[in-house]
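Below is one structure, written out as structure tokens; comments come after it.
For this view, one protein chain was removed and the others were kept in their places.
For subunit A:
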């Protein structure tokens, strides 16, 4: 296997591992830009994964599973909104509570319904999003350089992968080119000004959280019914927090968010690939080093290269109409 094949293989793996991060980080982008700190992304993803797997299993349709995932994720968002917008509760506490609820409830319900240790039964056929082979992929395969890239990296992914990459420019367009986006950004920076303009701060923030819920639902559905074929206990495995780190890393901007997520995905893919391989001059490197690399890199880049990451000014502060 020559170096180019290895590169293509790692790139393919990078795409697959980045998708849940991209969806989740974009979900966080909408809520944080509206001034709601969302540490509950992890819980949304997990609950959505569970709902998607259950509904896809019962209905036999991946699309119904996806809708279910989105529904439950929006539900979680609304609870977060009710606690932190309507009742002006602490956003961190509410988010963490949602994470715990999701982690516990999915296992308990899964065990009660399917008694497989919290897992859901395996999905086959139409109950999963299967890879789409783009036209000409087999024909292109023999073309040097471009061929393998097209056949193994660009083609052969499932529909959610393409939707994730489509969601990035769409998010940018919504945030920077629509009235809703302008108001959403404003409400995260200076809600009093938005209020003075006669726009409801609560309603705007709730709408931002609905968008967050939709994207979180996509992330969960990808985990359970596209990447895997069942829900597994705690299958989000901290991806929500990594996405949050990527969001900070990217200074709350859509395109950099995608790049940061791809970087994390790439490091993960390299860690998987390097396991047990020996590097010239050094020998076999313990796999833990590669597994720790994304976190080490985050520290280094945040401290040295990215500069100060300014969060939206009103982030984490409940809006009180009159003081």
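In the analysis below, contacts are C-beta pairs under 8 Å (C-beta built on N, C-alpha and C of every residue); 3 or more make two chains touch, one makes a residue touch a chain; residues count from 1.
We adopt the following convention: contacts and distances are computed from a predicted model.
Student: The complex lacks one chain in this depiction; which UniProt name from "Basic membrane protein A", "histidine kinase", "Glucose-6-phosphate isomerase" or "YeeE/YedE family protein" does that chain carry?
Tutor: This omitted chain is identified in its UniProt record as "Basic membrane protein A".
Student: One chain isn't shown here. Among A:99, A:212 or A:227, which residue touches it?
Tutor: Once the missing chain is taken into account, the touching residue is A:227.
Student: Among the options A:235, A:248, A:267 or A:314, which residue touches the chain absent from this view?
Tutor: Only one of A:235, A:248, A:267 or A:314 touches the chain omitted from view, namely A:235.
Student: Tell me which of A:48, A:70, A:83 or A:107 is the one touching the absent chain.
Tutor: Of the listed residues, the one touching the omitted chain is A:107.
Student: Give me the subunit A residues in contact with the hidden chain, please.
Tutor: Output for subunit A: 1, 5, 9, 12-13, 16-17, 107, 111, 114-119, 122, 130-131, 223, 227-230, 232-235, 237, 269, 272-273, 275-276, 287-288.
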